[in-house]
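Some notes on the structure that comes next.
Heads up, one of the protein chains got dropped from this complex, but the rest are sitting where they should.
Up next is subunit A:
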Amino acid sequence: MAVRGGIWGILLLIMATFAIWQVTSGKARIDGDVLSLIGLEKTDDTARKPDIETVRDLLANDANQAIIMVSANQQDMLETATRALASDITNIPGTKSVSLPGYDAGNLARLSDFYLPHAQSLLSDRDRALLRDGNGEAVYQNAVKTLYAPASMLSAASLRADPFSLLPVFLAELGNKLGSSGIVQRDNHFHTPIIISLSPDLRRQGPDIAWVGKVNDAIANAQSTADQSDGLTIAKTGQVFFAVAEATAAKSDVQRIAIIATLGIFAMVLSVFFSPLPLIGTLITVGSGLIAGIAAVTLIFDGIHAIALVFGASLIGISVDYALHYLVLPADGKSPTARVATIRSGLSLGLLTSVCGFAVLAISPAILLAQIAVYSIAGLIAAYVTVLFILPLLPVRSVKHRSLIPRAYQKFDDTLRRLQLPRLVRGVGALAILGGFAVCVLFIPTDDDIRHLGHGNDTLTTQARLIGDTMGMGGNPVFIRIDGADSQTRLQTGEAVQNALRPLIKDGTVGSGFGLSDMIPSIKRQDENRTLIKDQLFETYAPKLAPLLPINIQTPNPDAPYLHADADAFAQFPELANLHDGMTDIVRLNAVTDANAVATAIADIDAARLINPRATITDQFAHYRNWATAGLAIALLIAGILAMARYGVIRGLCVLGTPAGAMLVALGGAAAIGITINFFTIMALFLVFAIGADYVIFFSESQKHGQQDATRFAVFLSLISSILAFGLLASSSVPVVSAIGTIMAIGLPTAWVLSYAMCPTSVKADQSDA
């Protein structure tokens, strides 16, 4: 025994070292960003990215940006306050850059250098419409007036390349497509944005809370130094603010709950054994499960997602069952090997059932679920081995039956042992439970909307809406995805999309839309422009313009090089990368008031599809929920087969009916208080299933070794620890955390009670023993 324990201890140390090395060396990072791992599905279609991946990439880019809107009733005051606040934010560690669209001058030279050689391939929508209608006179008149306009930026070089001054109009229109910016006046108030780019490492490495705190301090300082008469108000938006608000709320809840749960479990174990040794045994068991889980996930995957980590860690609730199951065994003068032998079959069957359940998740195409499965299976096996090999090495400490918890347990136990149901009734009851559970899962309303998962922050939501309404910035982004085998096809589709959007932009349904084709027209469009410019402008108006210009106006060269969306363009304008990815182009929409209208407008364009990131992520979680639900059903089936093989049909059904009944009551109870089904509640049901199955299996197996009393007490202690660890989550203010806690808080006590009802033979055995 000691040798096996030693070997296992060494293996645990190796696994711990490996896991720590993997995480600290960055080979396998723990990623807390919800967007970073979802959607990394195994797919055979390598040519086309799933929407969720596109959304993830786009939102990951947006996540590095924050917007602060400063408002005041005097422009001078607005500028002073904005510049001061921007300066403060620039100095905050984690800020990559700060720009002030209202006051910064742009890099016009770079833009002119890029476009000027292609000026006679570019037309604004307005000029193109004029030339197409044969109204070249208006374009010519504009060119003449621009020559003498006071605020004209024309130069000798620009006139040679663009004698009709078409490019400035093209650029001005391009600016409008990008949406409003700078300074906006509304209701006698002036508003201007501060655009903040965050260091890419800020959110991954976790100091975002400190950054947000310092930004809040800077805002508070700006507001405190302003006179009330200035009407200075400051609003902010950006994923970082929402994420920190959610994390802060969740962290506060979880810290409170964790402290209560830890102290409670410590107090429970100490009060039952009057010794720290069982506590150490429990910690070793739970710890070995966590170590093995992390080691396995980091060995197989490149990283571990925070959601997988949290759910994997929740196997504490199961592994603590294993430890307590052994620790409460009476000493009886038996050898450690003999003591372990009395619970081995129960532990093994419990482990097998749980492993089968979690293994089902591993076959889903979702990496997230696969990580949870690997973490849980490795962790449970490690906890199981620890109980068999290491706990027997610890000195035995007996339960102090006269302490508070054993005495309280005795009262519950006496009451529950009176639950005596005929075998047939139990069997029918189990069938009814299974049927009811199936109906319940099918018909209880589901809600996968990601907005309902979080705590929500009314202030931030209001400010985000205000910034969106005022500046046309921030808010829930909406994109149009354009797929195509080659660049030109996608650019032409992008131009068709812009044509379709034009009426919506005109009537205000869409604030603006901007895509790659706006900056780089397709060659087809450039050819059309060249033809229009040559036929409608040069042929008629070049002779008229020539006397005004001391240059020889050259007819556009039909063989001039085209403007291409190539590596050179992307090198000059890295921002274009946000509009293109592989065989997908993106049109970004701002201030969309009716997404359905947009979808309808582009419905006839086959290669274009509206993507609402919120809806896409919601669909993704619905997909996860469906897989988890299917996994749960398969796990129940496997558990049923195992139980019936072990105990016979009726008893097997009763064993299966216990976790199923616990899940049914948990679902019904949660639904009664307004909790809807989503991926996370299904995963909570998984835990109810695994822990509930342990309870009834331990009950059933204990009869074979005459350890019924000890086993029922171990299950009771396990119930208390699980309630402390998970049930208290129900008190969280974060909806998803509260929902998980509620499911556990209802499901686990139900499983405990049903274990008595569905497995009464153990009670009879006790009575006969007595």
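Quick note on the criterion: contacts are C-beta pairs under 8 Å (C-beta built on N, C-alpha and C of every residue); 3 or more make two chains touch, one makes a residue touch a chain; residues count from 1.
One rule holds in what follows: contacts and distances are computed from a predicted model.
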item: Candidate names "succinate dehydrogenase", "RsgI N-terminal anti-sigma domain-containing protein", "ABC transporter permease" or "Outer membrane lipoprotein carrier protein LolA"; UniProt protein name, chain not shown; value: "Outer membrane lipoprotein carrier protein LolA"
item: Contacting the left-out chain in the complete assembly, out of A:79, A:127, A:246 or A:483; value: A:79
item: Contact with the hidden chain (one of A:172, A:280, A:338 or A:673); value: A:172
item: Residue among A:10, A:363 or A:548 that touches the chain left out of view; value: A:548
item: Where the missing chain touches subunit A, by residue; value: 75-76, 79, 99, 101-111, 144-145, 147-153, 155-157, 159, 168, 171-172, 174-176, 178-185, 190, 192, 195, 514, 548, 550-551, 573, 575
